[in-house]
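A single protein chain has been omitted from the complex, and every remaining protein chain is retained in its original position.
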Amino acid sequence: MDQGFFGKIQNMDRRIIYTILFAVLLVPMFNPIGLPLRISDVTQSAYDTVEALPPGSLVMLTTANAPGTAAELEPQSIALIKHWIKKDFKIIMWPSAAEAPRFIDGYAELLDKSGYVEGVDYLVLPYLAGNETVFGSMASDLKGTFNMISPGDSALWDSITDVSDIDLLADCGGGESQLWAIAHIEAKHGTPTICLITAVILAVRQPYYTSGQFKGIISGLNGAAEYEVLARVPGQGASGMDAQSMGHLWVVFTILMGNIAYFATKGKKSPGGGM
Amino acid sequence: MSTNPGVWLAAFFTLAIYSFLYGDNPAYKFSEHLFVGLGAAHAAVMGWEAMVKQAWTPLTTKGELWLLGALIGGVMLLTRWFKPIAWISRIPLGFMMGVAAGLSLRSAIDSQFWRQIQSTLTIKLDSANNILYIFILFTTLTYFLFAFNDKSGFGRGIKGIGVIGQYMMMIAFGASLGSTIMARLSLVIARLSFLFKDWLGVLQ
Amino acid sequence: MVELVAGTTGKLVFLVTFIVLFFYFVNRTAQGHKLVIRRIAGFDALDEAIGRCTEMGRPVHYTFGIGVLDANVLASFDVLSYVAGQCARLNTDLIVTNALGEVQMMTEEIVRGAYVNAGKPDEYKADNVRFVSNIQTAYMSAILGIFQRERPGANLMMGPFYAESMMLAEAGAQIGAIQVGGTGRVIQVPFFIAACDYTLVGDELFVAGAYIARKPIQVGAIYAQDFGKWLTLVLVVLGTIMSTAGNSAINDLMKK
Partner (left out) sequence: MKILRASLPIWLGVIAGTIVILALFFKQPTGIGTTANWFMQWNVILASFALTLGAGNVLRVHGNRIRLKSSNWGYSWVTVIGLTSYLLLGVIAGRTNTAYSWVFDNAYTPLSATVFSINAFYLSSACYRAFRARNGHAALLLISGVIVMLGSVGIGYAIWPGFTEIKTWIMNIPNSSAMRGMNIGAALGIMGVSLRVVMGLERGHLGGE
């Protein structure tokens, strides 16, 4: 059956789209273009919130980072922790998802290299299952929730009584954990909270930023790149940005071609768009 | 090119999964089945470690007897593998459901409902943007009214406002899709950088 | 001695009102008063989807997403029990995939129950209600495999979806399945909108039990929820007008 040029474009084999997408991502990786970077308001607020804290403050990172989301969340987390190290904060870290402990191992290594002492300057809490329940439990009884840490185990742990001693909470994840952090910890103790999220969920987290429940948001690989610039900690975030640009351009191009072809053939029905 | 066998293994799995974009094949089937096994095992190991650290050790070394309740409940959960007494597993399940429902009600009423309204009420209708904000919120929420008869005049009116809300939601959905492309491309870029930098070593 | 946590009085009053109204409407429905619910296209499409599978002799695929056992899953149970009943009646195969051990246990009972109710207990295939994985990416890869190998004619996705929504919906579109997606996790709705034929947006999924099964308890809940929405609409309009005039009375009251 002859569909004509536009008919062919309209029903383009998805494998062609995929192959070209691979190619356009690769080219700028070999030949960086150096496109400009714009700092977004949410990242700026996140940076300002951290920067405003006095040196020696106690901060906590709760992370649900996983291999699937690490491409975005890892550069963000590293940039944030490097900033924390510069500010000489005391740090508590807790993996809120089963896949996260392996990433915390890496952050602990980074802290060790910067002269932090485990138990005194930073502390890693063990993974607990139960998702939202753990956040609820931490908010009402932090020490009871982590009952496996005894008095004397850690000077840092002994110096605090409950969540209200924490000066800043940073929740990292691509799921629901930021909502649990504000619903239980921020709501109960007023702990300033920022979140590190995948670009996907920025759209739904934005209302909570507008309402002040989040003091700032680092979102996606661009958020990581922006934070690296703000905190002056060079890292992995910036390196992927040119490839991002080209990938976006290709997707927009296919969409435009699809539309031109659609109007040229007065379109047949394709799935999607039903509500 | 890397000489580390771990990197080669990782490269094999990366390519095996991408091969599915072309079509189903034995390398994908193998990787998929292995991953299902590893995933279940990792979850179980994490569950086991958390249970030991949080319940078993404090109970046996510090004598925190109140933890016994949870351990018994946990064992009851595992009865589901034995058909005649599988019903016992429903008891802790009922408890878990109750706690989960209580907590999600707490966060729904507090941070998702109450404080979102509070924040809205501080908006002053003194700029086009603010008026638009309230207008969109109003029409969107109207779309989610259900208890009316859509054939009555009143119902048609509500439905009309809801239709405007539907259009507004489309803008939000478009924004979500647009910002998601960014997130997902990051993942491919990370894999490509693994393949060409860590494995093949052709990228600096 | 009883003392309230500061700043919760308003919420408590709202919650109590919500509960009272809930019981009032449950009673009214139970007494036989007909309470109406507007049309929701996504639910009406279920029959079309199952019917098409029957014509083509292909199975229906139903899945819950990766999320925890929450309100979304409970609402999805009501849809599943309807879908399973229709599949049993029309002799169409139904494949259910799960990511949670607890949910697996419950879906087995729901699907078996539906076949028993349809008078065809022998046609229930235990092998078709499958636990795939509780790890998100493993769950995705396993379902992609099922789509390629068993070619369902309809793909119904109802529940707490995370990033798997886009992949499952697009993979379903690629094999030409008719698709209905629904989730209360608002963030995943756009992906269903992009690739599904019908989408239940957010709150619409929670209407399932009331819309499909017309259970009095559920219809009562919908009416109580609508009260909450009306209240919000009134508050938003009044509150912003007052706030423009420099009066923050409502907001002060909500802080109590």
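Letters A, B and C mark the chains as written, and numbering starts fresh at 1 in each.
The rule is simple: a residue touches a chain if its C-beta (ideal position, glycine included) is under 8 Å from a C-beta of that chain, and two chains touch if they have at least 3 such contacts.
Because the structure is predicted, anything quoted here is derived from the model rather than measured.
Visitor: Since one chain is left out of the picture, which of the remaining chains does it touch in the full complex?
Guide: The omitted chain makes contact with A, B, C across the full complex.
Visitor: Using the touch definition from the top, which of A:Gly136, A:Pro192 or A:Gly237 touches the missing chain?
Guide: If we include the chain that is not displayed, A:Gly136 is the one touching it.
Visitor: Out of A:Val59, A:Ile78 or A:Ala203, which is the one that touches the chain we can't see?
Guide: Selected residue, touching the omitted chain: A:Ala203.
Visitor: Using the touch rule from the top, list residues of subunit A that touch the missing partner.
Guide: 12, 14, 17-18, 21, 35-38, 40-41, 66-71, 98-99, 101-102, 105, 128-131, 133-134, 136-137, 140-141, 144-145, 147, 199, 202-204, 206-207, 210, 220, 222, 241-242, 244-252, 254-255, 258-259, 262-263, 267, 269-273, 275
Visitor: What is the set of subunit C residues that contact the non-displayed chain in the whole complex?
Guide: 1-5, 8, 11-12, 15, 18-19, 22, 69-71, 73-75, 77-78, 81, 100-102, 104-106, 109-110, 113, 127, 130-138, 140-141, 149, 163, 166-167, 169-171, 173-174, 184, 186, 189, 191, 193-195, 201-203, 205-207, 217-218, 221-222, 224-225, 228-229, 232
Visitor: Taking the full complex into account, what residues of subunit B touch the chain not shown?
Guide: Touching the chain left out of view, subunit B contributes residues 6-7, 9-11, 13-14, 17-18, 20-21, 29-51, 54-55, 66-67, 69-71, 73-75, 77-78, 80-81, 87, 90-106, 108-110, 112-113, 116-117, 120, 129, 132-134, 136-141, 143-144, 165-182, 184-185, 187-188, 190-191, 194.
Just so it is clear, only the chains that are shown with their structure count from here on.
Visitor: Relative to subunit A, which chain's C-alpha centre is the most remote?
Guide: C
Visitor: Of the pairs B-C and A-C, which shows more C-beta pairs in contact?
Guide: If we tally the contacting C-beta pairs, B-C comes out ahead.
Visitor: Could you grab the centroid distance between subunit B and subunit C? Build each centroid from C-alpha atoms only and quote it in angstrom.
Guide: 15
Visitor: Based only on mean CA positions, could you tell me how far subunit A sits from subunit C in angstrom?
Guide: It comes to 28 Å between the two C-alpha centres.
Visitor: Which residues does subunit A have that touch at least 2 chains other than itself?
Guide: Residues 68, 99, 132, 200, 203-204, 275.
Visitor: Where in subunit C do residues touch at least two different other chains?
Guide: Correct list: 68, 135, 137, 187, 193-194, 201.
Visitor: With touch defined as at the start, can you tell me which subunit C residues reach subunit A in the complex?
Guide: Against subunit A, subunit C makes touches at 41-42, 45, 67-68, 135-137, 162-163, 173-174, 179, 185-187, 193-199, 201.
Visitor: In their shared complex, at which residues does subunit A touch subunit B?
Guide: Those in contact with subunit B are residues 15, 18, 21-22, 25-26, 29-30, 68, 70-72, 98-99, 101, 126-129, 132-133, 136, 147-148, 150, 179-180, 182-184, 186-187, 198-200, 202-204, 207-208, 210-213, 219-222, 239-240, 243-244, 247-248, 251, 275.
Visitor: Which residues, counting only subunit B, touch subunit C once they are in their complex?
Guide: Counting only subunit B, the residues touching subunit C are 17, 20, 23-24, 28-29, 31-32, 35-36, 38-40, 42-43, 80, 89, 93, 96-97, 100-101, 104, 109-110, 113-114, 117-118, 120-126, 130, 134, 137-138, 141-150, 155, 159, 169-170, 172-174, 176-177, 180.
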